[in-house]
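The complex appears here minus one protein chain, its other protein chains still in place.
Residue numbering begins at 1 within each chain, and the chains themselves are lettered A, B and C in the order written.
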Amino acid sequence: MTKIAVEIAGIKMKNPVLAASGCYGFGREYNQLYDISRLGGIMTKGTTLEPKLGNPTPRLAETPAGMLNSIGLQNPGVDKVILEEIPWLRTFDVACIVNISGYSIEEFEIIAERLDGVSGVDGLEVNISCPNVKGGGMAFGTDPHTAALVVKRVKAKTKLPLIVKLSPNVTAITEIAKAVENAGADAVSLINTLLGMVIDIKQRKPILANTMGGLSGPAVKPIAVRMVYQVYTAVEIPIIGMGGITTFEDAVEFMLAGASAVAIGAGNFTDPFAPLKVIDGLEKWLEQEGIKDVREIIGGCK
Amino acid sequence: MTKIAVEIAGIKMKNPVLAASGCYGFGREYNQLYDISRLGGIMTKGTTLEPKLGNPTPRLAETPAGMLNSIGLQNPGVDKVILEEIPWLRTFDVACIVNISGYSIEEFEIIAERLDGVSGVDGLEVNISCPNVKGGGMAFGTDPHTAALVVKRVKAKTKLPLIVKLSPNVTAITEIAKAVENAGADAVSLINTLLGMVIDIKQRKPILANTMGGLSGPAVKPIAVRMVYQVYTAVEIPIIGMGGITTFEDAVEFMLAGASAVAIGAGNFTDPFAPLKVIDGLEKWLEQEGIKDVREIIGGCK
Amino acid sequence: MVVSIKASILENKKILPDFYRLKIAVPQISKTAVPGQFVMIKTSSTLDPLLRRPISLHRINRDVGTIELVYQVLGKGTILLSEMVQGELEVMGPLGNGFSWQQSFKRTAIVGGGCGIAPLLTLAEHLIGNGQEVHVLLGAQNKEKLLNEADFKELGCKVLVATDNGSSGRKGFVTEILEELISTTNLDQVYCCGPLPMTNGVIKLTKSKMIPCQVSLEERMACGIGACLGCVCQVRNEDGTIGYKRVCHEGPVFNASELIFEKD
Partner (left out) sequence: MVVSIKASILENKKILPDFYRLKIAVPQISKTAVPGQFVMIKTSSTLDPLLRRPISLHRINRDVGTIELVYQVLGKGTILLSEMVQGELEVMGPLGNGFSWQQSFKRTAIVGGGCGIAPLLTLAEHLIGNGQEVHVLLGAQNKEKLLNEADFKELGCKVLVATDNGSSGRKGFVTEILEELISTTNLDQVYCCGPLPMTNGVIKLTKSKMIPCQVSLEERMACGIGACLGCVCQVRNEDGTIGYKRVCHEGPVFNASELIFEKD
């Protein structure tokens, strides 16, 4: 029997396939289609201190083999998440990683504090890379010093493992990765979305009400794989890789590049069963290749 | 009659559609299929001081709606280009912009000097953004100070208009654009390719012999449009926009974002007639929209 | 229950210059679907286009386990869809909340415009089945883009038509006909699906006359199931604050009273 369980920053997962933040809500919707406990883990919708309405619509635009979103962190706020979402999610045998976003370092601290010790929360994904919010968001993740500062301060407020989510909109992703590692990050996840824009030529204005949005989906996969590969050589902490995964082959590619687990975002939209197909495909492939433990392929790209 | 002629940094073009550097050689090959003087301009293959063999193969990999290349600036060197390519290209009524690359600032200077005053050369595209050469290439284009220095020094060596080609692999493209404008650039062109990677899961190694390569094609278009839009608000000099253009709609999108002209790279591979279709489509669209001069749409995105 | 499965194409036929009718065998969806719900359709086996396309249910043939969709060919996805002549396609549904009615309704009006007419046929069928007098007001640019006039008549609806150029029915807007109808007839409910200006007009009119109105909205969608928060529309919460609801999940059908339109 091939082993596909992994452990990342102390978080145990029955397989290395997660749902990416913001693409899976808190799991309720996809649970209509299949038992979400089949996944290795769920990274929740970005959670902020206060409830957020997010950006005006249109919030979505399709691009060649990709999509832009400018949701802008619509969410009910951390207290409601703790009260209404976590207790439900806790009933499933699936790692629950709460994705958190702050508009200031203090906000990050308070959210982390509130989630610390909440039963059912297995870890925090610290989003220092959201391109869709003004004053904060991505700005935290494009400068190594600020990124490190956020991590250090959040780390002090919680015993939960911290997975720091990196922005691809930077000149040197390895610098940011090293900075957050040194600041105490237990793992990194990458990539968040690339800043992009689509113009409606009939209307002569951007399709997105917010002008720009975050690009994700298969279009960005080569960039994501490259960044995972670079970060793998730069840091010791584990990596959760994402960006354009739709098939098990994509997942293997990320793991060979250095990811210890992968997350699926836009891929859920193309095929709601994508995560399950990735898990099954991965398991079969490992068997075919005679690999006894999925962890053997992590960073296996020569 | 709709006017589609443009002038960029003093270079007159009968239409705003160019062939992007490295995707069109020096025009000989595509001239077998159609008269290349139908284009507004040709940006030649990257030219270095010495002849270059480039990188080992495989140099190409396909990606979702895109492609990676790691050609590595294979070219016959500036002297041979002046002797064998320019005299041929000069016989066509098409703007000839020589794309130049140096491994040091001195090399940039010498190449620029040699091309200065060569009959048939209308301008230089200074490539400070090639991801496929070690020691130089992209490194020049990811730091505003170095970028500015290259431009200042090259500017002193030639009276030819300088179009500076920007790298998208940066945190703040507007900073680089402003720096090269202040240093004397007559125009900017963007985007060059994004650093990417594809892994062959059977072989467990990168498809490209050079490990990483430059991503281009429709996949990157939303990023390119966003960068053109940002740069347009940051500088006064004209912009040549590129990145994933395959249709006239794409070209219009770039011009609305702020480009005064556009270039087609990978689009030639999908359809060798893509540049002609873009020119014809653009002209028809302008007529339908009742726009008398293509220049009216530049930066027209509200 | 929502499913996502492969369904056999039984028919995919051009019914008007820009419109196709697609019939697929998918008992798992027709079994529970109600008028106003929609499906998300995968239009390509490649990664371009990436997203599924939302299309409303045009007919729900529960007895034979099929559904019919009517779609306008507009861009990439619908062009590819129109080229699928046989085989299977992947479809997820039934999605969202549909139209609702009460046993007590006597007289209702359905207002449809453009491709917004498509989801209203199965609604009309259900209302007629419920024993109501159903007035159907259809609007289109011209005769060639007018969907389903005959089908509504066949069901026994009272059909009135307006086209922009007068090539069929009255020259003008369907809202004008609605205004006349309201002034002469007592309506229990108005149902509306169509382009935004039309929907806006219908909402204003029904509001001013205090007639309950349900509208079906469109928004760009990614997941179609409520997870991505891409497709929201503004609503007034019960406490008076402004909030967002998901068109794909709480909608696409909303009570006009709860919606906030920007140009209110």
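The rule is simple: a contact is a pair of C-beta atoms (placed from the backbone, for glycine too) under 8 Å apart; a residue touches a chain by one contact, two chains touch by 3 or more.
All values reported here derive from a predicted model rather than from experimental measurement.
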* Considering the full assembly, with which of the depicted chains is the omitted chain in contact? -> A, B, C
* To do: Consider the whole complex, including the chain that is not shown, and state which of B:Thr2, B:Gln74 or B:Thr174 touches that chain.
  => B:Gln74
* Structure fact -> Which of C:Leu47, C:Ile67, C:Val111 or C:Cys192 touches the missing chain? It is C:Leu47
* Structure fact -> Missing-chain contact among A:Gly25, A:Pro64, A:Gly196 or A:Gly258 belongs to A:Pro64
* **Interface with the unshown chain - residue positions in chain C** => 44-49, 76, 80
* **Interface with the undisplayed chain - residues on chain A** => 64-65, 218
* Kindly note down the residues of chain B that lie in touch with the hidden chain. => 22-25, 28-30, 32-33, 45, 53-54, 57-67, 69, 71, 74, 217-218, 246, 266, 268-273
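One rule holds for everything that comes next: only the chains that are shown with their structure count from here on.
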* To do: Would you kindly say which chain has the C-alpha centre located farthest from the C-alpha centre of chain C?
  => B
* To do: Name the chain with the Cα centroid closest to the overall protein Cα centroid.
  => A
* To do: Could you put a whole-Å number on the gap between the CA centroids of chain A and chain C?
  => 35
* Between chain B and chain C, centroid-to-centroid distance (C-alpha), Å -> 47
* Structure fact -> chain A to chain B, mean C-alpha position gap in Å, rounds to 34
* By residue number and range, which residues of chain C touch two or more other chains? -> 47-48
* Asked: Hey, what residues on chain A touch two or more of the other chains?
  -> 61, 63-66, 217-218
